[in-house]
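Yeah, one chain of the complex is gone here, protein chain that is, but the others are all in their spots.
For subunit A:
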Amino acid sequence: MPYLGGEETVRELRRALSNPNVQSDQLRYRNTILKVIRAMSQGVDMSGLFSEMVKACATVDVVQKKLVYVFLCSYAALNPELSLLVINTLRKDCQDPNPMVRSLALRNMTNLRLPSLVEYVEQPLTAGLRDRAACVRRVAVLGWAKLHNLQPSSEIDAAVVNELYSLLRDPDPVVMVNCLRALEEILKDEGGVAINKPITHHLLNRLKECDIWGQCEVLRVLQRYRPQSEDELFDILSLLDASLVSPHPPVMAATLSLFLSLCSGQPAVNLAALERVRGPLLAACGSGSREMRFTALCHIQLLLRSIPGLMGAHYKRFFCGYAEPAYIKQRKMQVLVELVNDENVAMLLDELKGYCTDVNTDTAQAAISAIGRIGRSYSDRCLEILTGLLGLKQDHITSAVVQTMRDLVWVCPQCSDTVCFALEGCEETLQDSQGRQALLWLLGVYGERVSSAPYTLEVFIDGVRSEASLGVKMELLTATMRLFLCRPAETQDMLGRLLHYCIEEETDMCVRDQALLYYRLLHCGIEETRKVLQGRRSDPSLGVLIGRPAEPVSQWARSFNTLEPLRQGSIETESASRGSPEHTTFDPKPNADLSDTLDCSHIEKVHSDSDGRCLDSSADILASSVAAPLSLSLFPALSPEEFERLWLQQRALHAEQEEAEEEDFVWMEECVRCPTIPCCSPQSLQAAMQLVNIQTLAFTPPQTLPWRVYLYTHTCLDDSPHSTLILGELLYTGEEPQKAEVNKGSADGEVGVEGTEDEQARQGTEATADGGQETVKVTLRQQPRDDKALKGFMSILTTVLHTLSSEKA
C-alpha cells in the first residue's frame, strides 16, 4: 500500500515519542504509540522508531505494554542488538505478581524470534512451566515449541520433554492440549508425540473438558493410535460416538477422520460412521456461514464417492438458494447430479432447469452441463429441456447447450436423432469458440442426418478469414472433411476452397499442416481417408453403462478434513471446457506388462500390419494393429441398443426354432476356466479386450453375482472376403458353475465342456490350485456363420481371459 509522506510521519512520531511531556502524560503517550501501530499495520515501515519504542516498553500501563509488544515482535528481527534491551524489562515482568503480566511477558519474549536471546529465555520458560497460574503455563508450554523451531538443530533438554509429558496431566485442559502441540513440534523428527495406550485413554477421558479447538487437536493427534484389540477399538469408538454427531462441524469432521483411520480395516464400521455423520453434515450444509456450507458440500462429495446413495432422500437440501454465491451453486449442482434416481429425477430436472437462466453465466452453464450429465441416464427428459433452452436464443446458453449435447451424444449415441434435429439454426446464436467447435464436431460426425449441415459449414468457410480461434479452424477442417465423405456432392466445392485457403493463406502452422495432411490423404483415395477420419462416434469406455463404482473409503480418507476437497472443484470445471470429445475422453491405456504378456501369447497369430500407417489421435489406432489369419475389428461400431436388439430378438427366435442351421447365424456356448476374472476391474478387462479388438459393451461391477460382460467384434479371415459379427456374453454365476448347455442348434460350435460339474468349486483359492474349477460361461452368437472364424475368436478370447486371470492370480 503506497503511503505518501511515510518518512515525514516517522519523523513526527519520533519527535512525539521522545518528548518528555508526552512521556509523562500516560494518555498522550499511549495515543502516540497507537498512531505508530496504526501506521505499521497499514504497511508503513516504522522500524526506525525501534529504540523509542523499547523505552516505551517500561511502563505500568498494560495496554501500552501490549501495544509496544506488537511493535517489537514485528521489528525485532531487524534490530537484534536493540532487542537485547527489551529482555531485561521482559524478565522483570516475568516476576510480576499479576499472572496476566507474567504470561504477556513470557509470550512476547518467545515471539521476538531472535536466536541470540535464547539463553535469556530458557530460565523464565522453565519457571513458567511450574507457574501456579494456568495462563502462564499455557504460554510457557508453547514457548518451548517456539524455542525449538528457532534453533531446530539444538537438542532440547530431555528434562523439558519429560516435563511436557507430565504436564499432559495438568488440570487445565488448554495446557494439556498445548503440551500435545508443543511435543508434536519438538519431536517432529521422531514422528511426534508418543501415543500409547495410557496417553490415549487419558486424552479420551479428558476430551469433554476441552473446548472445540482442543477437541479437534486431540482427535487429530489420536489418529496415530492403533488399538491393541478389537474390544479396545470399540470402547474408543463408543466414547467418540457423541462427538461424531457434534453440532460443531470441526469436531464432527475431526471425529470422522479419527474413525476412518482407526477402523481402516473395517469397512462396515466406516460405512456406519458415514451414515451417522449424515445429519451433522447436512446441518453444516445449511449453516449460516457460506464458507462453512461450501466446506460441508465439498466433504459430502467425498462421502458420495463411497456411498452414492447416502444423501438420496435429502436431495432437496442441495437445491440452490437464489442469493448463494456461484461457487456454492456449482458444488450443489455437482452433488445433485450424483443424487438423481427414478423418484426424484422429475423434481431435480425441474429445479436445474430453473438455474439454466441464472444471471451468472457460469452458473447457467454449470446447470446446463449438469442436465447433460443426468441425460446419460435419463436422456429423453433432459434432451427435451436442452432443446427448449435453444429457443431462448441467448448466446451463452446456446453455447453451453451445444457443448452439452456433444458430450451427451458422445456417451449416448441413441440421442443423436434428437440432437441432429435440434441443431438446425443454432449457429446464428453461437458466439464463443467453444460452442462453435462443438457445433462443428456434431456437424462433422452426424452431417448426413442434419439436412442444413453443408449450408452451415459454408457460412463458416466463408468467414474463415476473419476467424480468430485456432480451435474453430481445426475443427472446421475436420468437420468439412467428414461431411465430404458422406455428402460429397454438396461439400466438394467448399472443401476445395477451405483447403486452398488454409494451405495458401493461413499463417498458423498447425492449421496449415492439418490442411496439408488432409489434402494428401485425399490423394491416397477415399477409402484411406474414410479409415482415418471416421473414428468413433461414441465413447468406448464403460463409465456410462456401469455407472461409477463405489470407491473404498480408503481412497479419500486421507484427504478428508484437509483443504484438498475444497480445491478440487476448480480443476474439474477447468477441464470441463474442451474441444472434441474423442481427444479428451479417458483412453483406456493398457498397462505395459499386460500388453506384453498378451502380445507374447498371440505371437503366432499376430503379424504386424504391412503398411505401418500413422493415424491421428482417434481411438481406432489399435484397430489395425492386430492382423492375423484371423483379424478382429471394431468397425463398423455397434451401438448398445443395436446389440441388445440382436441379442434378445435372435435369442428368442433361436429358442423356438430347432432348425437354426438354416439361419444365418450360430450360437455357441462354452466354459473357460479363469477363476479370478470376475474380480478384475472393468478397466483392465476392457483394456485387455481392446488390445485384441474386442469391444466390451456392458459390465456388472466387479464382485457382484451373477457377473456378466457383453462384448462384440467383427472377425475377418484373410482368405474369405466377408466378415462376421460376433456377439458374446461372459457369465459367471458364482459358487455353482452351471453346466454349459450345449446348443443343439449350432452344428459344431461346441468345443468342450470342461470339468464344470466339479463340486469342489467352492473356494476360489482352492480352485486355482486345482487348475481352475471356477469357470466363466461364454455364450457367443455369430452372424453370418463361419465356424473357422468362431473357433479362432474363441481361442483369442480364451487366451485373453487366461492371461488376465493369471495376472490377477
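Worth pointing out:
Following the convention adopted for this analysis, contacts are C-beta pairs under 8 Å (C-beta built on N, C-alpha and C of every residue); 3 or more make two chains touch, one makes a residue touch a chain; residues count from 1.
The rule is short, and it goes like this: contacts and distances are computed from a predicted model.
In the listed set "Ribosomal RNA-processing protein 40", "Enoyl reductase (ER) domain-containing protein", "AP-4 complex subunit mu-1" or "Sodium/hydrogen exchanger", the entry agreeing with the UniProt name of the missing subunit chain is "AP-4 complex subunit mu-1".
Residue in contact with the omitted chain (choice from A:Glu7, A:Asp25, A:Asp211 or A:Asp508): A:Asp211. Contact with the chain that does not appear here is found for just one residue of A:Leu117, A:Leu142 or A:Ala273, A:Leu142. Touch with the chain omitted from the figure is made, among A:Thr200, A:Asn270, A:Thr295 or A:Thr700, by A:Thr295. The residue touching the chain not shown here, chosen from A:Ala16, A:Leu67, A:Leu697 or A:Leu730, is A:Leu67.
The missing chain, though absent from the display, is touched by one residue of A:Gly192, A:Pro325 or A:Pro640; that residue is A:Pro325. Mapped onto subunit A, the footprint of the missing chain covers residues 1, 34, 37-38, 41-43, 62-63, 66-67, 70, 74, 77, 100, 107, 113, 135, 138-139, 142, 145-146, 149, 174, 177-178, 181, 208, 211-213, 216-217, 220, 245-250, 252-254, 279-280, 282-284, 286, 288-292, 294-296, 298, 314, 316-317, 319-327, 347, 350-351, 354, 357, 359-360, 362, 388, 391-394, 561-567, 569-570.
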